[in-house]
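Note that one protein chain is taken out, while the other chains of the complex remain in position.
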Amino acid sequence: MNNNTDKRLEVTIKDMVLRNPVMTASGTFGYGYDFEDFMSLDSLGGIVVKATTGSNREGNPYPRMAETSSGMLNAVGLQNKGIDYFCRSLYKKIKDINTNMVVNVSGSSIEEYVEVAQRINELENIPAIELNISCPNVKQGGMAFGTDPKMASEVVKAVRKAYDKTLIVKLSPNVTSIVEIAKAVEASGADSLSMINTLFGMAVDAEKRQPLLSTITGGLSGPAVKPVALRCVWQVAKQTKLPIIGIGGIMNATDAIEFILVGATAIEIGTANFINPSISQEIVYGLSEYLDRHNIKNISEIRGII
Amino acid sequence: MNNNTDKRLEVTIKDMVLRNPVMTASGTFGYGYDFEDFMSLDSLGGIVVKATTGSNREGNPYPRMAETSSGMLNAVGLQNKGIDYFCRSLYKKIKDINTNMVVNVSGSSIEEYVEVAQRINELENIPAIELNISCPNVKQGGMAFGTDPKMASEVVKAVRKAYDKTLIVKLSPNVTSIVEIAKAVEASGADSLSMINTLFGMAVDAEKRQPLLSTITGGLSGPAVKPVALRCVWQVAKQTKLPIIGIGGIMNATDAIEFILVGATAIEIGTANFINPSISQEIVYGLSEYLDRHNIKNISEIRGII
Amino acid sequence: MKYCKDFIVVENETITPTLFILKLQYLETLPEIKAGQFVEIMVKGEANVFLRRPISIHDVDKDRNQISLLIQIVGKGTEELSKLKKGESLNLIFPLGNGFTIIGKKVLLVGGGCGAAPLLYLARVLKQNQIKSDILIGCRDIKQLFSKKEYESLSNLHIATEDGSCGIKGLVTSHPILDEDFDSIYCCGPTPMMKAISKLAKERNIPCYVSLEHKMACGFGVCLCCVVDTNQGNKRTCTTGPIFLSSELKDF
Partner (left out) sequence: MKYCKDFIVVENETITPTLFILKLQYLETLPEIKAGQFVEIMVKGEANVFLRRPISIHDVDKDRNQISLLIQIVGKGTEELSKLKKGESLNLIFPLGNGFTIIGKKVLLVGGGCGAAPLLYLARVLKQNQIKSDILIGCRDIKQLFSKKEYESLSNLHIATEDGSCGIKGLVTSHPILDEDFDSIYCCGPTPMMKAISKLAKERNIPCYVSLEHKMACGFGVCLCCVVDTNQGNKRTCTTGPIFLSSELKDF
């Protein structure tokens, strides 16, 4: 069966129709076209491109990466060329990719988030933004907005006013109660929640006696974080009504199914793209196989049954 | 060199002198004597025995364990026979073990914590307690005390009044700011901080479509959590003055050194004991070797240099 | 006394595509091992298995200092073990668990599928102690049957196969040998089978021992992950068990 047409996998997130629940995570899939050599992008439900901010950002100094047990730390720090460049140059390159092209929006102030959202609102072929209030790799803003329910609420309200299309808000796991943040974001007008962003971590070179990242701390991703991500999705699915996009350590279709079972409507593949650049397409096939094997008529039948 | 006598490794935590920084973590080392077949207990700096509560607890139903990528989830839920049984029966079995025998103290109320601490205060051969305000596996108390600075402060103050010897408080990583909790605990009279307890997580059986733990969620341990643990120790070491015991995913001497580099005075080995029951003793040897190789005269030279 | 030591694979015998027997050589003198005890295996290799895997001791050859394990492939750990080659080494913690308590002079052993693993060594021990045993093995078909000759040399072998390709056709619970009288019954296999046999034994007031394969993190009593609900509350399967008198278990 051609998965492109496996109707059982279709899901919707507010106004955005996804041909299947498989999306790719911001910061791990470039602007999509980098993967054209390895797979057909139109097999995917959606692609979330790298974080875009108000103006050009150089990000953090090298080294920005450290491998850990079943995972990696990154300290990229939102390197990107800013919203102007995005609208002027990148948008043209991605606007005809035949899947939902979602932009991850970041900033250091409410004004910056709003400005970027407003500009993207005008781009016809961007059906949704993912508001990144959970990046642990920048000093100002980023995770701060995502760890305080009041700040989270403020930024979401402000962006909601400026942005008409599907508004996904990406949550941080580095909080005492992710449910509290999720509820605040829900009440402030978000259409969907995606989670989790990276866990706040660090790595050390014992021989050289120094940190492995230039910023000392960074964001942990990969299979190591999956148990935390599943717990977050499960908690939030039980206590809010918004469609959830599950993220964290998904390496294969079984992992994706686990997220759907605990309540995710869609999922995003992150770090796995580095190891197998065609994994996201393979996971789409894997989902169809799972439905076949378990005789399931529509993926929604198993959503949130745990 | 016999590590038992490698003076370079000696450390102190308030009034407790450890012949080396290597301790074993509560819930992973039984009451110590279970490991006598595999190693000499007197090679260790200390042993933290299983959580003890006011009265008998049956813990959670089976299944209580799920394996994850580079880690495991547990949902034991503080099963133990209570403080009476501990004083009456277990204490006799452990009091002559020639290392620091520390008791992990848990409870559902401040009164329960105080009662247990008081009783242990009277046991001559228990030089310290580790106050467990961070267990994610019980409905009441446990982690709740460790995720709110005010509650943490209250329980520590109350126990401090009832307990004269070395008071270690074990912190949860499942908080927005571990530094905030650490400072509250420091100000309330703790002598030392140990961290981290397990990360709050969950695991799912995609084929059977059900959670793998009877309690659905549980506590994640093992190498998967090491980056988070290192980050917690590093943050707290920079912002408080208390000696820290580093815990989380330590599998070998290199891992132990990493914790010391970011500020830990001692470390505890947890899940690794299940895989290699003589690992804690091997890590003591590994530390001596590291000091030899790097020509370090005393372990304190490298403490917190990152 | 428990040990944590390397063994050397002397044979890896394929029984069916998902069932194999590992014969392992110990380089020292084997300690006393009771039937029903188990080992915790460190699984190396690309499967990237984190915890050890508990496996019953299928047989013991004291003279040669060898033990054998009967293993069914159910996941990545057992799959990895199935690839072991002669000469490779394997780290075990052993012997673990309580082992069977032998009661009476005429006993019945009941095994289903690969769960029957500990019964071969039990039959051997019973014979050494001049206790008369019958053994009833249930399996899907004749291809799943293993160690038939050994069983026959140690005990009176009775067989039930689902397709009738060997012995009677049907489940073990329908085998006529169950109508005979025994001093005790020792049962290892799938939980539904063990429950059915327990029920039968209870009705006839025969002590029935079962072997529980609970998930374990340590296998030697320190993690409290493997508990089973008993008349005296939660007990560790790895130390109080894995062999329990079925009447002590809440669920049986």
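Which chain is which? They are A, B and C, in the order written, and residues in each are numbered from 1.
Going forward, contacts are C-beta pairs under 8 Å (C-beta built on N, C-alpha and C of every residue); 3 or more make two chains touch, one makes a residue touch a chain.
Predicted model, so just to flag it, every value in this text is computed and none were measured.
*Asks:* I'd like the shown chains that the missing chain touches, ordered by label.
*Replies:* When the full complex is considered, the omitted chain touches A, C.
*Asks:* Given the contact definition stated above, which residue among A:147, A:217, A:273 or A:288 touches the chain not shown here?
*Replies:* Within the whole complex, the residue contacting the unshown chain is A:273.
*Asks:* Kindly state which of the options C:48, C:65 or C:91 is in contact with the chain not pictured.
*Replies:* The one listed residue touching the chain not shown is C:48.
*Asks:* In the complete complex, the non-displayed chain touches which residues of chain A?
*Replies:* Chain A touches the missing chain through residues 27-30, 34-35, 37-38, 50, 58-59, 61-72, 74, 76, 79, 222, 271, 273-278.
*Asks:* For chain C, which residues reach the chain that was dropped from this view?
*Replies:* Considering the whole complex, chain C reaches the absent chain at 44-46, 48.
Quick note on the criterion: only the chains that are shown with their structure count from here on.
*Asks:* Per-chain Cα mean versus the mean over all protein Cα atoms: which chain has them closest together?
*Replies:* If one averages C-alpha positions chain by chain, the most central is B.
*Asks:* CA centre of chain B versus CA centre of chain C: separation in Å?
*Replies:* Going by mean C-alpha positions, chain B sits 36 Å from chain C.
*Asks:* Can you compute the centre-to-centre distance for chain A and chain C, using the mean CA position of each chain? Integer Å is fine.
*Replies:* Here the centre of chain C sits 47 Å away from the centre of chain A.
*Asks:* Where does chain C touch two or more other chains at once, residue-wise?
*Replies:* Within chain C, no residue contacts more than one other chain.
*Asks:* Mind pulling the residue numbers of chain B that touch at least two other chains?
*Replies:* Chain B, residues with two or more chain partners: 68-71, 222.
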